[in-house]
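Okay, structure first, notes after.
Up next is subunit A:
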Amino acid sequence: MNISSIIFYAISALILGAGILAVTSVKIFRAAIWLLFSLVGIAALYFWMQVEFIAAIQIVVYVGGIVVLIIFSIFLTQNSGKEMAKPAKGKVIFSALAALFGTAFVHNLIVHYEGFATNSAKPFNPNVAEIGTQMLSTTSHGFILPFEVVSMLLLAAMVGCIVIAMRPNNEIKN
Partner candidate 1 sequence: MQEIPLSQILFVSTALFFIGMYGLFTRRNLITMLMSIELMLNAVNINFVAFNKFLFPDNLDGLFFTLFIITIAAVEAAVAIAIIINLYRSHNSIDVDDATEMKY
Partner candidate 2 sequence: MNLTLLILLPLLTAVLILLAKGLQQIRVIGLTGAVAQLGLAGWLLKSFLAERAAGNNAAHLFESNQTWFKALNINYHIGIDGISLAMILLTSVIVVAGILVSWTMDKLSKEYFFLLVLLSMGAYGFFISLDLFTLFFFLEVAVIPKFLLIGIWGSGDKTKSAMKLALMLMAGSALVMVGLFGVYYNTHTFDIVQITQQGIPVGVQKFFFPFAFVGFGIFAALFPFHTWVPDGHASAPTAASMFLAGISMKLGGYGCLRIASLMPDAAHAYSWIIILLATIAIIYGAFATMMQTDLKYINAYSSISHCGFVILGIGMLNKTSINGAVIQMVSHGLMTALFFAAIGMIYSRTHTRIVAQLGGLLKAMPFISTVFVIAGLCSLGLPGFSGFVAEMTVFMGSWQNPDGAYRLATILSGASIVVTAVYILRATGRAIMGPISDEHALLADATWNEKLAAVLLIVGILIIGLAPFLINHLIMPSTDAIMAQMEKVNLLK
C-alpha cells in the first residue's frame, strides 16, 4: 500500500462522496457546491494520473465555467434557499435499484474481463507540445477536423442560447 494508492482511494472517495451528496442534497445551492467538489476531485484524479493538461482543462472549463454557469442559472430561476421538491417515493426506490443494478452489472463485466493489464508496461507522460501538434496535425492521428467542427459548434451554441434566452420582456408572464 504505497502512498499513491492511498492518494487514489482518497481522491475517489472524495469524488463519489461529493457526487452522492450533489445528487441527493435538498438545497439546490448546496448540491451545486457538492458538484464543484466532485469535479475538483476528478481533476485531482487526472493529476494523480499525471495528465496535468487535462486536469488543468478540467478545472478551467468544468469547475470555472460550467459550475459557475449552473450557479448563475440557479440564481436566475429561483431563490436558492428554498427546499427543492422531494421526488416521489416509488421513483427513488426504482432509480436507486436501477443504479445499483447498473453498477453491479458493469462491475461484474469489469471483473470478468481479463483484457486489462494490471498496470501499464510503458510510462505515459504526454507533454502539452505533443498534444498541441497532434491537435492541429492533418496526418493520421490529426484532430484538425474535429477541432474545426467543435469551433463551429461553439459558435452555433452561442447564437442559439442568445436567441432562446433573449425573448423580449413583454412576453414574460408576470
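Assume a contact is a pair of C-beta atoms (placed from the backbone, for glycine too) under 8 Å apart; a residue touches a chain by one contact, two chains touch by 3 or more; residues count from 1.
A word on the picks: all candidates are chains of the complex that A comes from, given by their letters.
Everything numeric here is computed off the predicted structure, so don't read it as measured data.
What touches subunit A in this complex, out of the candidates 1 or 2, is 1. Within the complex, the subunit A residues that touch candidate 1 are 1-2, 4-5, 8, 12, 15-16, 19-20, 22-24, 28, 31-32, 35, 38-39, 42, 45-46, 48-51, 53-54, 57-58, 61-62, 65-66, 69-70, 72-74, 76-78, 84-87, 91-92, 94-96, 98-100, 102-103, 106-107, 110-111, 116-120, 122-124, 126, 130-131, 134-135, 141, 143, 146, 150, 153-154, 157-158, 160-162, 164-165, 167, 171-173.
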